[in-house]
Structure formats: C-alpha cells, structure tokens
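The complex appears here without one of its protein chains, the remainder shown in place.
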Amino acid sequence: MGHQLICDLRLLTSMKFTIVILGAPYTDEAAESAFRFTQAALEKNHQIYRLFFYHDGVHNASSLITLPQDEIQPAQRWANLIAQYDLEAIVCIASSLRRGLLNETEAKRFSKPASNLTPGFKLAGLGDLVDAAQQSDRLITFGPTS
Amino acid sequence: MGHQLICDLRLLTSMKFTIVILGAPYTDEAAESAFRFTQAALEKNHQIYRLFFYHDGVHNASSLITLPQDEIQPAQRWANLIAQYDLEAIVCIASSLRRGLLNETEAKRFSKPASNLTPGFKLAGLGDLVDAAQQSDRLITFGPTS
Amino acid sequence: MNDKRILLVCRIAPYGNSLARESLETALAAGAMGAKITLLFLDEGIWQLVGQHKPETIGHKNHAAMLSALPLYDIEQVLVDQDSVDKRNIGSAELSEIAELIDGHRVKEIFADHDVVLSF
Amino acid sequence: MNDKRILLVCRIAPYGNSLARESLETALAAGAMGAKITLLFLDEGIWQLVGQHKPETIGHKNHAAMLSALPLYDIEQVLVDQDSVDKRNIGSAELSEIAELIDGHRVKEIFADHDVVLSF
Amino acid sequence: MILHTVNKSPYSSQCLSDCLNRVSAGDKVILIEDGVYGATIATDALPSLHSFIQRLLASQVGFYTLRPDAEARGLEAISEQSAFKLLSDHEFVDLVVEANKVLNWY
Partner (left out) sequence: MILHTVNKSPYSSQCLSDCLNRVSAGDKVILIEDGVYGATIATDALPSLHSFIQRLLASQVGFYTLRPDAEARGLEAISEQSAFKLLSDHEFVDLVVEANKVLNWY
C-alpha cells in the first residue's frame, strides 16, 4: 500500500521533457550535461518526449568518433539510453548535412561514399523541434560552452 | 628590368606562414577567415609552411559535408587551394579521432565502417604543430568565434 | 496543447556563429507550421537588425534577407529589446523596422506570457 | 631556427571546452620534442591551477593530473599571471605550485621575449 | 517562476549579467558548466555583480550551482560558502519541474 501510494504520487508529477542539445561531445560540456540531465529525469520517472540534436549537437550521433577504450563512447552511450527507455532521438537533418553527418538514405541521395549516423538516432526536420516545444511539459536547451 | 626589380623586392619579404585553424566550417567563421587569410598570403607571394587543423578545425576536412549546390563546399575549396599551391595540410590525428574524422588507415585500425577524410589533407600528430612554430616566420591562429 | 505560446529568444550576433541563422530557421519552421511564436532579439542578437549587411564578402548568405521572410510566415510578434539597443549606442533609426522596440519591463512580461522558451 | 622560443598562452578554463586539454597536449608534445617552450596561464586559464578537481563527476579526465606531468617533459617555464589571479579573488595559497606567479609588467616582457606564440 | 540556467564564467562573458538584468522576483538561477565560476563572486571580485546578486536575493530570487560541475572544478567549498546552494542532477530536474518554464543563457 505504502509503495503503491509513492508510485501514484510520482505519476502525478511525471512530466514530459524535451532536451535540446547544441554541443558536440568531447569539444563541449553541453553534450555531457544533457546526457546527465536526461538520465536524472528518467531516474525520477519523468518521460522524455524527445531528444533534439541541433547545431554542433548533431555530432553526438557520429558512429566514427573513436576514443581510447577507457573513455565513454558518446554515441554508444546515447544509443544505449535510447534503446533502454525507447526514446525518440531526432538529429536535425539540415544541421547534419552541413556538418557531415549522414544516414544511408542521405548518403545515397547525395552520392556520398559513406554514412556515419549511429543506429537509434533519426534524421528529421526542425518541425520536430517546434512540435516538441508544443507537446512537452518542459523544454531545456544545453547550449555551447565555448 | 622594372618588373624584375619588383619581383626581387617581393622575394626579399616573402615569408613562411603557418595557419592554425580551430573552428569548424559553417558553425564558425574561423574556418572562413583562415581560408581568406591563406589565400591573401599566397596572392602576396608568401609561402604557406603548413596548414594545421586542430580542435573543431578538423571538420574542415570532412568529405561528408553536404551543402546546397550554390554554397561553397569547404573541404573541396581547401583541397583545390592545397592542390594549386602544393600546400601541406595537416589534420591533428588525436583531434580527428575524437571528432569522428578518419582516413582509411584509421578506419581499418579501429574497425570503423567508413572513412571521411578528403584527399589532400593528411592526418598527423601535434609534433607537426610544434615543428611549424619552430620553422615558420609567422604563425597565426584562427580561434573559435562562439 | 498545440496552443502553447512559444518564445524564441535570439541572443546571437549574425555570421560569427551559425546559431544566429539556425535560430531564424527555427522561427521560419514554426511559422510554416502555424505555431504561435514570438521572436525576441536580445543582447548580441540585435546586431541581426543593424546596418546594411554585405555578407558576400565573407561567403555568407544575407541574414537580413532571411529576416525579411518573417512576415510571410505569420510570425505573431517580432520584438527587440530597447536596453540592448541603448547599451550599444544604436539609434532606433538604424534598426530594421521588422521588429518592435520594447522596454526592459515588457521583456520580463514577455517571458511571463509565454509557455515555453527556445533559447539561442 | 629550431632554437625559436615558443610561448604557449592558455586562456581557457578546464572541462567546459576541450581547448584547455588540447593546449596542454600541445605543451607536452613540445616538451617531448625538446622544444624551448614557456607555458603562461592567463585569464580563465588560471582555473586550471585552482582547487582539487574531481572531474569524474562529469566524465572527464583530471586536468590537474595532466598538469603534473609537465615537469617530466622539460617544459622550461610554467607561469601564471598575478593580475588574473587577483581579479578572481584567489589567494596564491590556493594555486597549484607548478606555476610561478608573475606580475602584469613581466607578462608583457614574456610576450616580447618569445619568438612565436601559440594562443589557446 | 522561471528557472534560468547560465553556463559561462562571469570573468569572461556577459552572460550572467545579461541574465540577472532580466530576472524577476521569485525566479531561480542555476549556474552550470563554466557558469559555476560565478559562485566565487565575492565583495572583492566583481563587486557590482556581487551587490546585484545581494539585491536579487532580497527580492526572493533563488541562486544555485550544479554540484557535479562545481566539484569537477574544485569549487564546492567556495560554493558552499556563497549564496549559491549546491544541487545534484536530480535536484536540478526537480527545479525544472517546479518552474513554469526554463530560460537558458549561454
């Protein structure tokens, strides 16, 4: 009963968050801050309506980032969280093309020799950012540190 | 004779420049500023000892950046200048790996599915930056704008 | 929920960093979707509204041209902070007429009146 | 020409941006090559020398640990600007002992005494 | 109540003072990332910002620093002695929930 009550109270305050990420991993702390915030929100039983990677934030989805084995692989860490909680992770397609981040469809469309978008992330338009602003209870942006 | 004299005077003041580029194209004006400066130095008959792409500057070498056809393709523009003047364009290998920029050798070494370094750019270590500081007459750094 | 009033705050100068352009692209996307959106130029963002830009000298698209598309997209309000303008010693005559000048008190009201803020 | 005296100016705080780390990696590379290099911490760079860092809380490598490698690499001089320290109200007791405090006049002399500057 | 985040150091950037100029009574301000250097503001360093913050405290503006970011930089002791209350990541999430909206200054 006690446990049930706690759960219900939590549900009452469970909110839909959208997290906007504008910084590249390694270069900028924004990516790390956004990841910790997302994890903390999930641990508090909130929902993530959408992760939106914009500006240099699109590099978070790169499958080619190569770090020493003892360091955290940013795209894989996001992909694990995305899979575990079934999150929607949108990477702005316009920002991505301009920064050299492509999925297979875009690579083919523009006759580029390779693609580098990590599975779990989805390319989509800015409409998804506007929709997220409309549909979420809370929206927070992690801007560039530099 | 007059023409000869002008040429000689120019040669007397011809200097070896190293240009350090720390900003990604599109995101940051540093890449554009560095390109214009390099071009202007070459037009004034100076030599470029080395272009050194460091920090987010490594993205200048990405072969996957995809812009509308009426916009300047940054890596191709550099590659054209590099070919025309036979420049040495070094991309810091440590910065590159951490930002998802790989040549074929590195892609194989780390079992990554693709490479995205534009031909004309060469991956190498920070020793080449220190060497450039020692060997050049002038070194100028274009730091991030943001 | 689709009635949420969105405030887009632009604090970034044009050309130095692509964020200024990306903030406008967000505004245009919102306008195209018929979202209720207010654009507020604050701090360095006001440079987007100053002077005759000639960005072809640095290989850029003209920011002012993008701004002039705003009315076509049904953006509800385009505002600019008077304090930011005064601090930079810019006369209102030098400002693009696309934006309405508001004082610092009204800026705080604008913050209060909107449901969600996109910060650039 | 290999005798050129290189000055490496570090104006970047640690952790927020990778440039602070990349400036140190440049210093270590120079040291490893036996280059004549001076390291000068200026402005926000002085935070690299302040306090007991615990960067594992934000998934970073410890910057202070990298700094402690400097003496092993034969870096000639490691300096820190007193004015930058004073402006931030930090006592010299709180500063890492790895760097020697110099005043603003000496900073200008250091600029003059070196052949080439790497700016971070 | 609006929650404001600030991620830049007041010693290099106008970001914090741009934010504070637009804060209303009852709002909350949290320093994150390089913003946590702002917790060092004392009477001697940046005196005008210091007295500004004192006035805002008097009009019920709340000030916070994000603990992991302060700890990473060795600033938790300084922050504990300041007007800025240290918060965990979870408490940061709570503050966002409590606020009507978030304004991010960067």
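For clarity, chains are labelled A, B, C, D and E in written order, and residue numbers in each chain start from 1.
In this text, a residue touches a chain if its C-beta (ideal position, glycine included) is under 8 Å from a C-beta of that chain, and two chains touch if they have at least 3 such contacts.
A quick note: this is a predicted structure, and the numbers were derived from the prediction, not measured.
Participant: Check the whole complex and report which displayed chains the hidden chain contacts.
Facilitator: Visible chains that the missing one touches: B, C, D, E.
Participant: Name every residue on chain E in touch with the hidden partner chain.
Facilitator: The list for chain E reads 11-15, 18.
Participant: Which parts of chain B are in contact with the chain that was left out?
Facilitator: Counting over the whole complex, chain B touches the hidden chain at residues 13, 15, 17, 22, 29-30, 33, 36-37, 39-41, 43-44, 46, 138-145.
Participant: Please identify, in ascending order, the residues of chain C that touch the omitted chain?
Facilitator: Those residues of chain C that touch the unshown chain are 13-17, 43-44, 47, 50-58, 60, 87-90.
Throughout what follows, only the chains that are shown with their structure count from here on.
Participant: Count of steps on the shortest touching-chain route from chain A to chain D?
Facilitator: The fewest steps needed to get from chain A to chain D is 1.
Participant: Where are there more C-beta contacts: B-C or A-E?
Facilitator: Top pair by contacting C-beta pairs is A-E.
Participant: Specify the chain most distant from chain D by Cα centroid.
Facilitator: Farthest from chain D by mean C-alpha position: C.
Participant: Hey, what residues on chain C touch two or more of the other chains?
Facilitator: Within chain C, residues 18-19, 116-117, 119 contact more than one other chain.
Participant: Among the residues of chain A, which ones contact at least 2 other chains?
Facilitator: If we look for residues of chain A contacting two or more partner chains, we find 22, 26-27, 29, 33, 36, 55, 98, 139, 141, 143-146.
Participant: All pairs of touching chains?
Facilitator: All touching pairs, sorted by chain label, are A-B, A-C, A-D, A-E, B-C, B-D, C-E, D-E.
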